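The other protein chains are all here in position, but one chain of the complex has been omitted.
Chain IDs A and B follow the sequence of writing; residue 1 opens each chain.
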Amino acid sequence: MPLGLIMAKIFVDNIEYEVPDGKNLLEVCLSLGFNLTYFCWHPAMHSVGACRQCGVINFKDENDKRGRLVMSCMQAATNGTRISIEDPRARAFRAGNIEALMLNHPHDCPVCDEGGECHLQDMTVMSGHNYRRNTFKKRTHYNQYLGPFINHEMNRCIQCYRCVRFYNDYAGGKDLAVFAAHDDVYFGRQEEGVLENEFSGNLVEVCPTGVFTDKVLRKHYTRKWDLTSAPSVCHQCSLGCNILTSERYGGIRRILTRYNGDVNGYFICDRGRFGYEYTNSDQRIKQPSKNTDNSSQPLSTEDALHDVKDSIFSKKNIIGIGSPRASLESNFMLKELVGENNFYGGIPKRESDLVHRVISILHQGKVKTPSLKEVESYDAILILGEDVTNTAPMLALAVRQAAKNQPREKAYALRIPQWDDAAVRESVQGQTGPVYLLTTHHTKLDEIATKAEYAAPDDIAITGFEIVQQITRLSQSANGDESSQSFTASVARDLLKAKKPLIISGTSLYNTAIIQAAANIAYSLKDNGKDAGLVYAVPEVNSMGMSMLEQKNLDDAIGRAKEGGVDAVIIAENDLYFRVDRDIANDFLKNCHHVLVLENLQNETTTKADYILPAGTFAESTGTVVNNEGRAQRFYQVYKPSNEMRSSWDWLNEIRNSISGVHAENFDAVVDEMIKKYPELAKVKSVAPDANFRKGTQKIPRETARYSGRTAMLANINVSEPKPPVDKDSPLSFTMEGYQGVPPSPDVPFFWSPGWNSVQSINRYQTEVGGALHGGNPGVRLLEPSNENKSGYFNQSTEKFSRREGEWLVIPFYHIYGSDELSVKGPALAERIPPVYIAMNGKDLEKGNLKDGDHIEITFNQNKLSISVKSENTLPEGIAGLPKGFKETTGIEFPFWGRIRKV
Amino acid sequence: MEQPLTQHIKKDGSVLSLKEYEAVGGYQGLKKALKMTPKEVMQMVKDSNLRGRGGAGFPTGMKWSFVPMDDHAPHPKYIVANGDEMEPGTFKDRVLVEGNPHQLIEGMIISAYAIQADISYIFLRWAYHEAAKRVEVAIHEAYQAGYLGERIAGSDFHLEMHLHTSVGRYMCGEETALLNALEGKRANPRSKPPFPQVSGLFGKPTIVNNVETFNNIPHIIDKGTEWYQALSKSPDGGGTKLYGVSGHVKKPAIWELPLGVSLRELIEEHAGGMMDGYKFRAALPGGASTDFLTEEHLDVAMDFTNVMKAGSRMGTGTVIVLDDKTCPVGMVLNLEKFFAQESCGWCTPCREGLPWTAKILDAIENGRGMMNQLDILSFETVYMAPGNTFCALAPGAMEPLQSALKYFREDFERHIKEHKCPWD
Partner (left out) sequence: MAETKVIPDKAVKEITALFHHVPKKSATCIEALKIIQNHNRWVSDDAVKELAVLLEMSPDEIDGVATFYNIIFRQPVGRHIIHLCNSVSCYILGYEKIEDHIKNKLKVGFGETTPDGRFTFLPIPCLGTCDHGPAMIIDEDLHRDLTAEKVDEILEKYQ
């Protein structure tokens, strides 16, 4: 319980409880563990009182024997509140309400893809309604095509309005709505088509029944109780949202949100949810192999280890290339294997410098970087140079929530309770608080921005430095310069007026000055007594972790190989062709002479490898990654593959064993070694319980007690069930046997509680609704700001952008679907990748006698690219935007100057 | 007998122009009000004991008193006349708006002054085309004459007025749903609290009153509260009331009468009694969403308290008479179909429960009913009791049903037993 919280005594069925005063009554009941039914209330979206499922009897005082029925979600718990959940009238009402909902709900549970994880099913059972009195036909609806992610089955709808509340009010979507009235109400799109919002996948979890379901899961459907699941961390961007990854028959079947009250809360983005399909790709590397120019020879693990020892480790200068998408442990083991001086972070210098800059600011500067969830609590925001919707999607969702804070304060001042969602919204009228954007071009958050300005990367930085000056000026003059309407003046004014201003920036433009300007603004706010925050988005899931281990970068390795200092290279989970120009990659690999690659999927780098070892993705590996906040988080292997795929650190550990006899016993031993060498990583040890952890004598099962199919699964091969695999690296077991209670928070493989089979059971894993998980939210922060501000203010060293005659500065444009290396290899996500283009200001197009869709040829360094143009008038003249990470643009190092010619 | 609200309405059905209205004392109330403080105006309305004529009978002055009045009060404040009038059997506001729109406008301006509103709306239902035309003209006249706009009648007070003609939904009459409609949204109701007086139209303080309610205001200010109180026969509240009767009566119509006349007086005197060949069976005293009253209740005074005591509500005061030649089950079916159709679809009991209720009634009426369905109907009336649904639509819908089950149970059972409607 937070200190200073006023407590109230309430009575539930005549038993007294102490609860926080003014809290929502339904929330309180759920937090106390009561089985009270509900639909429209959602812990992140609160109450609207529509479904009427949460009725309880409310008594005025102990003398009131009759009481009256109220909706618990529309009441506050205050001192003396007296309710009955069990009163027969309340029970009859709730059962009757379910009966009403079931009038039109099909009895298709046996064939419904929500079955077994359906909140409606749970609530029906909980309400006690079980006998059908309705004799009339059910109403039916047409279903719509909603794109590759979401399946629509409107007949199942119980009209709780959660979908539109999430999609529109919470996530800012525009293309889902409620149509018609009375019992015809219909939730869908105006016309069939792809649901465009980046968070549409959450509808799967937000919908209490089977209207919006996971279409990707449907392609390889499996009953939800037959899934094997592990606590996992999304690998699709740097935010490290917590996920539950589930497997069946050796393939990943779906991903759900894993609630983390500090990070992603109840939601994840669609890249995170649907971007896993690459793990099931036929491009997966499943077996070690030895490769020559024209042949590939599969090897057993033993032979592979042997061969690698002989032909790689016989060489003198062996270097290792780490990866920002490999775990801390894998990077560390590679570094161990090749030695301190021979390990290189697997990213080019300009990216590496930026990430290191970020780390030093967060560690040595004086401003705190808030957790993702905490971002929602800031009341004024400035974003510098980052298209967060596409580079760190959930950060954009958090910004959308934060933008509501200032207007909401006014609603609260009218004594509208925070949980009264509709009333708050009606009072707020869609207004947003101060959100300022300073980006290279129009981004999706513009629609909630107080002001958005567009500038060249260097000019963004310069404006950032000007904002610092404005802040200083404003804070020094007695009543400030209230008059100036300039962008910098309004930004400075609003940031200073706020209680908690937040600066968001990132590495996506490869511009150090922007990073520095963002830090300076945050520092100056802090110096003016503000509770300021500073968030940087970085490129990949473990960019931070890898960089904490290593200063040296890919350019250093390339330089060394060029000078002949390399005889062999080991590359862990890194496609160099994604990172650098292909000629450079080609030369480098040639200069390394011998190449060993640990990798998930075939890619250009693996085609150049002499040996390939099958590395597990996040799904088949256990490890630790560090997110943009500096939070170390553990992800666990979901299942034991029937092939040779395993964590890279595991392979590297085996290789070390085979060449030197030094062997780490398991994952924990690797972590122990790592933190001994790198004491600054000591906290990684406490990220999650170690493999010895037991509840009593029991491990934590990856399968629910309802798991049904294990004995039958392999019966076609052998009727006697094989011994289940043992997980020596974690306290999780691979079966349904084990501890049935709530596990330690980092080790929750699924949410389930008796009577609560849907994700709504999350309530039972939290200390209070929407609060921390029992035992604290997972993850340990490795970086905290320094009190003395060792970093100091940065000097402005940038010069204003000036366009060059006949040349364009080409900067990266990011796409949630397309710019990430692995997620795009899954078919569902691939459907959402837009065709490649180059964006330019319309005036530039006119000058070049070009119009939208014309083809141009762009030449840069030694490269040529033929591509169609698209006008983007917010982009400053002289600058062009090219999608990063697309097939056509992979490996291009941004930004660059290019010449453009019409073809 | 004084009839302040209707006395100047012309018998030929044409509209009272501004000139004509002024000639009979129109806008005198406004001029008086503008010389008073807003607080004094509000106090007079409180003292007059005027209770809202929209159906619920909430004291008007009290409603206004929740509007924040201090210097920091949010602006613009809004005032809205509820002229949606879609309650079946109700036809009183139409008479006032068509006959004397300036009286409504004047009442609204005075009320706006009392709460210091800046913008006002007349919300008229779509079907009232003639009324809309007349209001349009009247608003224009009022602007021309300086009763609307800046510096009203030479004072510092200003007020904008707009006409909004709805696009058809009974829900638009519910005051918070009406606000959503005015904001261009779906007419779903809003939660209360917060009340519109605090956070209403566009999130700003707002008063919604019924058309008839506003029509009383000029007279209260002009003639004083004592005079106004004396108009009423009932201790329940001041003023006259527009009563009406429809059904198989000799002279169905609307009359302005002292608040508290008896149901018998209405039906037998004013409506001229039942049409030949028809016998009185029961009546809905105040529109579709009130409980039936029967023979034994004929002497009940039609005011808020007494009708309530008799087990119903005065509602809009427009009586619908059920005769012996009309099937009560059919009548209730007609009502429930209306309510099911007009449910906004927001909350479960109403959205799902009403269509089910209507389907069951339809089955019974058409000879396909089953006895256990009567239990379901009884259950529905409890399930949709006040407080159980989000707004008052569904509980209103249950009022005629629950009383029909009480008074006409035999008729229901006969339908089921005989597998047909006995009136067919």
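Quick note on the criterion: contacts are C-beta pairs under 8 Å (C-beta built on N, C-alpha and C of every residue); 3 or more make two chains touch, one makes a residue touch a chain.
Quantities reported herein were computed from a predicted structural model and do not represent experimental measurements.
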item: Among B:I122, B:M331 or B:A358, residue touching the chain not depicted; value: B:M331
item: Sole contact to the chain not displayed, among A:V178, A:C269, A:A402 or A:I900; value: A:V178
item: Option touching the unshown chain, where B:K10, B:K39 or B:H129 are the choices; value: B:H129
item: Chain not shown: contacting residue from B:H164, B:R264 or B:K420; value: B:H164
item: Touch with the omitted chain, as defined above, among B:V80, B:L293 or B:L322; value: B:L322
item: Touch criterion as defined above, residue of B:I254, B:M302 or B:L393 at the omitted chain; value: B:I254
item: Touch residues of chain B, complete complex, unshown partner; value: 85-91, 93-94, 125-130, 160, 162, 164-170, 181-187, 202, 244-248, 252-254, 284, 288, 318, 320-323, 326, 330-331, 334-335, 338, 341-342, 344
item: In chain A, positions touching the absent partner; value: 174-181, 189-191, 429-430
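Note that only the chains that are shown with their structure count from here on.
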item: CA centroid of chain A to CA centroid of chain B, Å; value: 53
item: Complex contact set, residues of chain B against chain A; value: 169, 171, 186, 190-191, 193-194, 198-199, 202-203, 340-349, 351-356, 359, 363, 370, 372, 376, 379, 382-383, 385, 387-390
item: In the complex, chain A residues that touch chain B; value: 48-53, 55, 68-70, 74, 92-93, 96-97, 100-101, 103-104, 133-136, 158-159, 161, 178, 180-185, 411, 414-416, 420, 422-423, 426-429
